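Omission of a single protein chain aside, the complex is shown with its protein chains in their original locations.
All chains are identified by letter, namely A, B and C, in their written order; residue positions are counted from 1 within each chain.
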Amino acid sequence: MIKKKTCVAMLLAGGQGSRLYVLTTNVAKPAVPFGGKYRIIDFPLSNCINSGIDTVGVLTQYEPLQLNSYIGNGHAWDLDRMSGGVHILPPYMRHKSGEWYTGTANAIYQNIPFIEQYDPEYVLILSGDHIYRMDYTKMIAYHAEKNADCTISVINVSLEEASRFGIMNTTSDGVIYEFEEKPKEPKSTLASMGIYVFNWEKLRKYLEEDEANKESSNDFGKNIIPTMLANGEKMVAYEFEGYWKDVGTIDSLWDANMDMLAPNSGLNIDDPDWRIYTRNLALPPHYISPEGRSSHSMVAEGCEIEGCVEDSVLFGGVKVGRGAKVLYSVLMNGVEIEEGATVEFSIIAENTKVGKNATIGSDEEIGKITVLAANIEIGDGVTVNAGDMVAENIGGGQ
Amino acid sequence: MIKKKTCVAMLLAGGQGSRLYVLTTNVAKPAVPFGGKYRIIDFPLSNCINSGIDTVGVLTQYEPLQLNSYIGNGHAWDLDRMSGGVHILPPYMRHKSGEWYTGTANAIYQNIPFIEQYDPEYVLILSGDHIYRMDYTKMIAYHAEKNADCTISVINVSLEEASRFGIMNTTSDGVIYEFEEKPKEPKSTLASMGIYVFNWEKLRKYLEEDEANKESSNDFGKNIIPTMLANGEKMVAYEFEGYWKDVGTIDSLWDANMDMLAPNSGLNIDDPDWRIYTRNLALPPHYISPEGRSSHSMVAEGCEIEGCVEDSVLFGGVKVGRGAKVLYSVLMNGVEIEEGATVEFSIIAENTKVGKNATIGSDEEIGKITVLAANIEIGDGVTVNAGDMVAENIGGGQ
Amino acid sequence: MNDVMGLLFAYSDSKRMGQLSVPRTTSSIPFGGNYRALDFMLSNMVNAGCRDVGVVLREGYQSLLDHLGSGRDWDLSRKNGGLVLLPPFGYNPTMENRGYDASVKGKMSALINNLSYIRNTRKKYVILGEGRVILNIRLEPFIDEHIRSGADITMVSAAPLGESTRGIYVTTDESSRVTDINTYHSSPGQLESLGIYILERTALLDLIDYGIVNDMSYFERGVLRTLLPELHIHCKSHHGFVAKLQTIEGYFNSSMELLDRNVRRDLFNPDNPIYTRVRDFVATYYGDESDVTNSLVADGCHIEGKVENSILFRGVHIAPGAVVKNSIVMTNGKIGKNTFLNYIIADKLVTVTDDSMLVGSTRFPVVINKGHTV
Partner (left out) sequence: MNDVMGLLFAYSDSKRMGQLSVPRTTSSIPFGGNYRALDFMLSNMVNAGCRDVGVVLREGYQSLLDHLGSGRDWDLSRKNGGLVLLPPFGYNPTMENRGYDASVKGKMSALINNLSYIRNTRKKYVILGEGRVILNIRLEPFIDEHIRSGADITMVSAAPLGESTRGIYVTTDESSRVTDINTYHSSPGQLESLGIYILERTALLDLIDYGIVNDMSYFERGVLRTLLPELHIHCKSHHGFVAKLQTIEGYFNSSMELLDRNVRRDLFNPDNPIYTRVRDFVATYYGDESDVTNSLVADGCHIEGKVENSILFRGVHIAPGAVVKNSIVMTNGKIGKNTFLNYIIADKLVTVTDDSMLVGSTRFPVVINKGHTV
């Protein structure tokens, strides 16, 4: 019934993503919409199937329902396999007791039986909040070639940025001899991307030991990796070249969406040999009316544009009324901007309505992104200031 | 993406099933094997798809992994739907807190958002420990015709048995006016089968009120049904005719397996218009050697029979060596009975080995079923007494 | 409604669809930016609760096989039944059909060849439909009314579609019962059949049997017409948008109607969604200099030029300086720099090289063949 797999991927879908504020009130971070058609989790899932990895465990304990119904049977990502496929793994009860995941390592520890079913050689640990396209098979081949116990994917960042990341200090042949979390004076610029390949036998041993250690916070970065390093296991850095962005904050999420519009950003999703898959909405083509305009923008299916859209990303079914202006903004599925409204430097979540002649955000304070939560209504003529986060309806009379 | 459904089924896969002892040490009760090819949960799932209900939530907090990997993408039951399908629903974390299911009603309460996605008219509540074939559409049609708020499926039991069940006292037109849990002096013989149809709007209201009541144990039988009755909601009994058996104990599980062999038991699974679906194991046909014999038995794929099998149910890949005897027993997948061994009135769980000339159970004390747990080895010549439950290896020297 | 099956006739012999029907059957012609013609009736059937749909193929069906696949994108991939492709060429002298003459034409022939499928799919009702008829229709109320009315057949009709010849026209009495059926030309007050019939499966089997016994070649003007005195055919009108693919000019005009907001609301009604094969294109990118007005644009396009009153299918590239007016560019078309297109239908995978100019007219839209470079 269950076949042996060379590599099983475990995707840490993580917690609430509180730095995305109102965007994750009812949505787990990996399910946050991105780039006109996608949700963040589409990227690691698509990378998996494109890399030939067809067994993926998604570790989550926050709002698994939505993730569960989004992922469904996995067909959208071709992960509806008879053996393997994609499985949502919330914490579960064993015998008389159960416990929540206490850390990233504990989440994997609690799912050892899931992994053991497939008797894999390697386990690939991924996280659910990064936008990137990566062929994991190359990393696994590198891991095998180097005969490593653990391979950590790293990206070269600027020296200024380096102190914000976990930095890998390596010898000339890529072997990691030191790991520094957010070093004040970084010795290298190789930042961990939070993507690990482990020999499964080895990892299981460390997970079990870590679990037995009451002092441990059961985290990969804080406990497993340092312990393995200290024990002299062979840990190597695999340098990734290409676009990679953590979209865990409002600013970085907005930035990454804008990167969709910049040919030089390196974020090229339109590659027929490396499709990013997503759940389909069965919408018709979008329509631009005689008065409508769209430039330097991405527009998805089902939109109806009668106003002016510039430098923006419009998800499925967005409506922009006559005379309305949408500039440098991200409008998620089903957002409606009524006649004469202006939206600038904003992220508006799903199905929210902006009334006539309302003003959302402004271009006067660049970098201050305005955010409207999902399913709310902003009344006619209302002004929402740059940088505000709106979680509830605002009536037109206010 | 998600379509409205007329009826959503919620399957209470329940707890550990402790009255099945060693059979549920690592397996949730609904995943216990039954009838040569099936697991208990195959019955309600097959009933659902055969009744045209393609959206099923499986509520579980005990060993969801195995249930999850057993159900996979739902394809075996044709429940791998793009909209709907089968979903495992363990308890999950909301915002900062999460809680385990405190009772059957609480399990549904916690999954109100799951049900609301499909905006159903009716919700069908099922439990995961009964063997029966039932067309739920007839029950739902009856519910609609009677204009009921809640319809409870009942089965006519003998007066002696009645005090072991929840008994529905009804007026002549089937309206329930009283519900008695295990009455000492039953007024009727209509026993609840634990299958309910509710108008969803109504049920949701009662779930919410029940949740607000700190005194409640959040259980359908103890709280929701009595409260609805007390409030004068229209509750009707739908009388089911056919085979129905709770397989929550060793004895009833053994009985129900033996019913597979009795043409008059009413348990006819071999109906091409009402298939019971199960996960396929990709085994070849079974083989009976020149010395082998099988009579009044069910034998599944992959078995190799060189001994004598009578009045027994053999699951996939069972091996019975030369001179071995298997009588009135249930041997689950991959069990091996070596040469000369005798197995009588026993249930042997998956992949367990019985050594040469060993003796398991006896026919001297009828009704005393012997149980061997999964994945253990009983040494050559060992005797296991009638009624014993064996959870660990027994060496041949003992 | 689980007790209904669909039977979709996806062959057709419209030679007047010209170059568009060379690489495919009419039902497979791309329409409306995302779709193939038969997606509409197929989705209507699925939305009405059909879990079994037989699609009757004949010639040029390879493109339909690719498009439909296992039926999963319509949620019709089932262990048993679901989407079943019924090739008339799969005709075998099995016992059921033995002795029947399968050499008759059109719908009658298709029905006879698929007798065993119709016999073995044990649903109470059947909806017949045609892949080349494009409309969005919620069929559940029609089924309910059919059951209530007690009619033998419920037929869905519309005001005559104009351009067509060979339509099936019906005269009805004041109770909407069909009193006459004719073909080729309509008389005033007649309605045109949209090829959608709702009836009990056993009634369909009886009609097929009648056709076989009486050696009739045609379903509507043969079997139904002959039986009119005893057969209660209830005619119910559909008032929304309808396109019936028969000529290139008609195809072009029906496509352009989609630029009307009311037509889109009707045909793309989200309460009765139209499904199609999922292709996983990205959203469409509009460049700095793009200028698109009154156009319908599918996903995956990359637009740097000017587009007006046009329909762009998935993955179309419009280079800077290109001007595309009153045109239809199908999937993965590449329109080069400084080109000018007016009244053009570019089939799939067409490349228009830089600096080209191609002009047709409303009455004569010019078709560029699939895969061609001009």
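Here, a contact is a pair of C-beta atoms (placed from the backbone, for glycine too) under 8 Å apart; a residue touches a chain by one contact, two chains touch by 3 or more.
Remember, it's a predicted structure, so these values are computed and weren't measured experimentally.
Engineer: Among the chains present, which touch the one that was left out?
Structural biologist: A, B, C
Engineer: So which of B:Glu180, B:Glu301 or B:Glu339 would be touching the chain we can't see?
Structural biologist: The single option touching the absent chain is B:Glu301.
Engineer: For subunit A, which residues lie in contact with the unshown chain of the complex?
Structural biologist: 52, 75, 78, 80-83, 137, 277
Engineer: Under the stated touch rule, tell me which residues of subunit B contact the chain that is not displayed.
Structural biologist: Residues touching the hidden chain, for subunit B, are 35-37, 75-76, 261, 269-270, 275-278, 280, 282-301, 304, 309, 313-315.
Engineer: Can you list where subunit C touches the absent chain?
Structural biologist: Considering the whole complex, subunit C reaches the absent chain at 23, 62, 65, 69-72, 77, 79, 85, 87, 90, 92, 94-95, 278, 280, 371.
Everything that follows uses one rule, which is that only the chains that are shown with their structure count from here on.
Engineer: Could you let me know which interface, B-C or A-C, is made of more C-beta pairs in contact?
Structural biologist: Pair with the higher count of C-beta contacts: A-C.
Engineer: Per-chain C-alpha centres versus the global one: which chain is nearest?
Structural biologist: Closest chain centre to the overall C-alpha centroid: A.
Engineer: If you average the CA atoms of subunit A and of subunit C, how far apart do the two points sit, in angstrom?
Structural biologist: Spacing between the chain centres: roughly 40 Å.
Engineer: So which bits of subunit B are touching at least two other chains?
Structural biologist: 75, 80-82
Engineer: When you check subunit C against every other chain, which residues touch at least two of them?
Structural biologist: 72-73
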